[in-house]
Structures are given as structure tokens and as C-alpha cells.
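All protein chains but one are shown in place.
Take a look at chain A:
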Amino acid sequence: MADVNRGNRPLSPHLGIYRPQMSSMTSIFVRLTGISLTLGFVMVIWWLLAAATGPEYFATVNGLLTGWFAVIIWVLSIWALWYHSLGGIRHLIWDLGYGFDVKTADRMGYGVIAGSFVLTALSLICLGVL
């Protein structure tokens, strides 16, 4: 008689009650970087629309989006893009049914963090920023 018990079921303890772990923290950052990347894409699309509008408007927007404040957002977005990509690949590996033991999960967590910084540094070197 499941209906009798409606609304009175045991609740699973949620985020607040767990000790922070490598897998949970790196997972929540995949979500946070994904949400934050929206800002980077708004900038990219504004810049693309400016290029499609014409040379004068492009010069204005290109100037704004290469200023120091925009460059900080670009650099953070590049890190977020690589973090989200690597973290996403880890989730795809989990979805295929692999890497659930604590040792492998932790190792992948460290890999995602280290990899995101390595890829960001490589990107900035290739772009001539570093």
C-alpha cells in the first residue's frame, strides 16, 4: 500500500550533511563551470554579431572585449571550458560504468584539476598571452 505512505518516506540526506569529498567537489565544479561559461559565450556571441554588423561596430566591440577586464573573463572562461570538458569526460566514463572505486575516482578528480590548469597554460601559450 504505497499510497498510504505518500509524503512520509525517509529522505536521503542531501549535500549539506556530507563531508566534502574529491568526487563530489570536482563534480559540483563541473556544474559551476558549465553555468559560468554562459557569460563567456555571451561575450563570444556579442563579438560575432559585431563582426557580422560591420567594421565600425566590430572595432568598438573588439576594443571592449580585448580590454584588461575582458581578458580576465576570457582567461577564467578558458580554464572553465577545459575543466568542464575534462570533468564531463569523467562523467561520461562513469556513465559507461567504469571508475567507481574510490582510488580511481579520486585519481580522476586530481587529473581533472591538474589537467584543467595544464590545458589553460598551454592554451595561453599558444595564444601568445603567456
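Quick note on the criterion: a residue touches a chain if its C-beta (ideal position, glycine included) is under 8 Å from a C-beta of that chain, and two chains touch if they have at least 3 such contacts; residues count from 1.
The rule we apply is simple: contacts and distances are computed from a predicted model.
Missing from the rendering is one chain, named in UniProt as "Succinate dehydrogenase hydrophobic membrane anchor subunit" (options: "Predicted Zn-dependent peptidase", "Cell division protein FtsX", "Sodium:solute symporter family protein" or "Succinate dehydrogenase hydrophobic membrane anchor subunit"). Although one chain is not drawn, the whole complex shows that of A:L49, A:I72 or A:L130 it is A:L49 that touches it.
Residues touching the missing chain, restricted to chain A, are 1-3, 5, 31, 34-35, 37-38, 41-42, 44-45, 47-49, 51-52, 55, 58-59, 62, 65-66, 74, 78, 81, 85, 88-89, 91-92, 95, 123, 127 (touch as defined at the top).
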